[in-house]
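There's a structure below that I have some questions on.
Of the protein chains in this complex, all but one are displayed in their positions.
Read from first to last, the chains carry the letters A, B and C; within each, the first residue is number 1.
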Amino acid sequence: MIYLHYFAGLKEAAGKAEEELAWESGTASDVLQWVKTSYPQFDFSAVQIAVNEEYVLESEPVHPGDHVAFIPPVSGG
Amino acid sequence: MIYLHYFAGLKEAAGKAEEELAWESGTASDVLQWVKTSYPQFDFSAVQIAVNEEYVLESEPVHPGDHVAFIPPVSGG
Amino acid sequence: MGAELKPFHVTEEPLDGAPYMDYVTHPGAGAVTLFAGTVREWTNGKRTMYLKYEAYVPMAEKKLAQIGDGIMEKWPGSRVAIVHRIGELAISDIAVIIAVSSPHRRAAYEANEYAIEQIKKVVPIWKKEIWEDGEEWIGDQAYKPEGGKG
Partner (left out) sequence: MGAELKPFHVTEEPLDGAPYMDYVTHPGAGAVTLFAGTVREWTNGKRTMYLKYEAYVPMAEKKLAQIGDGIMEKWPGSRVAIVHRIGELAISDIAVIIAVSSPHRRAAYEANEYAIEQIKKVVPIWKKEIWEDGEEWIGDQAYKPEGGKG
């Protein structure tokens, strides 16, 4: 199991802030692919991925228990 | 009569913050010369002159009733 | 707030600069800069009714602390505190406060501006603008909620 976190426009597109996904092994890219397929109405082209609260490359391995967050372009400040 | 104003090191050299000087006509340069002669222990090389609260050139005329201030290098902030 | 002040904080509470200025002031400081980002009513001819900020709170606080660490390394002798508000903000409300102290003034200005630039790049916080006739998440996000114009 891994924990997915959605924010801003993606949270609205998904209709939820968090969900769990059954998971044995794979990369951040694999998780992204699953989310893209689940929420095709959202444009992921500028989304960054964070695993356990740090930005990662898509090649980063994701392990059961990890928190994977999809970070649309930030606009704080 | 004109009103002379001294500050910081010049005030300490003069032993006073203000004094009056009998005056009919002349320039800021003439007033400066009088003050230099009166307080020779102070180095006036970097002093600016203000007449009625505005910086002036030494050629500025000074009239009876004017306030003439001698402004050592400022160090506010 | 005094003893309880968190120097890198994301909160729903209204912000006040004073405790952050006090927090960074110390005998080695000759300059303190405070930046407050406030909600502006008009942007490009469009009237904002209010803003809504959302954050990935634990990661945002971690990133704010990393920005603070970076500043203390780049500008030795500096102290930093950053707080960002989330939730609904009205016109003139403060969204973010950055307090920096430094021995000399140039560093205090530079480090403060560096902080806001980094916040806008890496801290997971999002702003939605709500106008009279629609709303939009800012930052080129492609999903348009219903009623939005963008």
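Rule of thumb we're sticking to: a residue touches a chain if its C-beta (ideal position, glycine included) is under 8 Å from a C-beta of that chain, and two chains touch if they have at least 3 such contacts.
The model shown is predicted, which means the values in this text are computed figures rather than measured ones.
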{"item": "Contact list for the unshown chain, restricted to visible chains", "value": "B, C"}
{"item": "Touch with the omitted chain, as defined above, among C:V57, C:I116 or C:I138", "value": "C:I116"}
{"item": "Missing-partner contacts on chain C, residue numbers", "value": "16-18, 21, 25-43, 91-92, 101, 103, 105, 108-109, 112-113, 116"}
{"item": "Touching residues (missing chain, whole complex) on chain B", "value": "5, 7-13, 41-43, 45-46, 50, 53-55, 69, 71-77"}
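To be clear about the criterion, only the chains that are shown with their structure count from here on.
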{"item": "Where chain A and chain B are represented by their mean Cα positions, the distance between them in whole Å", "value": "72"}
{"item": "Between chain B and chain C, centroid-to-centroid distance (C-alpha), Å", "value": "49"}
{"item": "Length of the line joining the C-alpha centres of chain A and chain C, rounded to whole Å", "value": "24"}
{"item": "Residues of chain C whose C-beta touches two or more other chains", "value": "none"}
{"item": "Chain B, residues touching no fewer than two other chains", "value": "none"}
